[in-house]
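This report concerns only the one structure given below.
Only one protein chain is missing from this complex, and each of the others stays in its spot.
So, chain A:
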Amino acid sequence: MEVGQMQRRLVDYTKTLFMEGFLDAQFLQLQQLQDESNPDFVVEVVSLFFDDSEKLLNDLSMALDQPNVDFKKVDAHVHQLKGSSSSIGAQRVKNACIAFRNFCEEQNIDATLRCLQQVKHEYYLVKNKLETLLRLEQQIVAAGGSIPATEMGF
């Protein structure tokens, strides 16, 4: 596949992610912060997000698995996940966290367990999509092309 085709595929793929709500404008911010002096910025931030999130999801599973659930602790973890997903533009994860926090406040164990499943689901979805997006970018760069700027009609 030649570079132009790859670039078009990337642009289309990125657009779908925005339209389907996986990513929001904050992801565009991150892309704008990447340049020749920092060509791996997005990959680096996204990788930090993956590591951070997986740890938080583990902590959440453990916290909700206790006989006496400490909802304050659960809420603190969700708050962190909400923060980092918001900072990278992972909109659906962020929204799932917002719903999660509401149920933490109610100290509703069944609902919070469902929320955890929902957050995990959204997280793995966006992880998959971001990995695909970053792989497409990598392929373009490897073929000597440049990554086209994402233009959205926001």
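Following the convention adopted for this analysis, a residue touches a chain if its C-beta (ideal position, glycine included) is under 8 Å from a C-beta of that chain, and two chains touch if they have at least 3 such contacts; residues count from 1.
Rule of thumb we're sticking to: contacts and distances are computed from a predicted model.
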item	value
Undepicted complex member, UniProt protein name, chosen from "Response regulatory domain-containing protein", "Proteasome subunit alpha type", "Cytochrome c oxidase subunit 2" or "serine C-palmitoyltransferase"	"Response regulatory domain-containing protein"
Contacting the left-out chain in the complete assembly, out of A:Phe49, A:Phe71, A:Phe103 or A:Tyr123	A:Phe49
Footprint left on chain A by the chain that the document does not show	26, 29-30, 32-33, 35, 37-38, 41, 44-45, 48-49, 52, 76, 79-80, 82-84, 86-89
